[in-house]
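All protein chains but one are shown at their positions in the complex.
Let's look at subunit A:
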């Protein structure tokens, strides 16, 4: 059997992967196999290096690299490429088109099938909202926007009132 990738050298590695019932088969020579990260048993790469190489498009994709920042946290794809880390949960929607192929190559599948969180009690949601309002109020005070701060204070008190009821 010849290598299914280069079609020249004899295939010495036979690789079968089944993810969610979809089976892919590869028959590779040792040279082509070396190019496949998933065949390397000791995956001693750092996530940063991995994503760096993944996004190393060079001149081809300047538009993406200099593209818009995440609206919530300001991270750009360039930052992600450097560290391998996203900035906030919203980055997953801001950069969805760029992230999905990465996820597909790392995990093989991009549909979560595991547990779903109950996601906090009403109580914890309210507390989070209060925390967020407090942060906004602090910011307003720092900017000497006292009218806004007073409005936020009333909102906080109203939320705290709900808590007691």
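Heads up, the rule we're going with is that a contact is a pair of C-beta atoms (placed from the backbone, for glycine too) under 8 Å apart; a residue touches a chain by one contact, two chains touch by 3 or more; residues count from 1.
To be clear about the criterion, contacts and distances are computed from a predicted model.
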The complex's invisible chain, by UniProt name, from "Protein-arginine kinase", "SynChlorMet cassette protein ScmC", "Metal ABC transporter ATP-binding protein" or "Sulfur carrier protein": "Protein-arginine kinase"
Touch criterion as defined above, residue of A:4, A:106 or A:145 at the omitted chain: A:106
Of A:2, A:85 or A:158, the residue in touch with the unshown chain: A:85
Missing-chain contacts mapped onto subunit A: 15-17, 19-20, 38-44, 47, 50-51, 72-73, 75, 83-90, 92-93, 99, 102-103, 106-121, 124-125, 127-128, 131-132, 135, 138
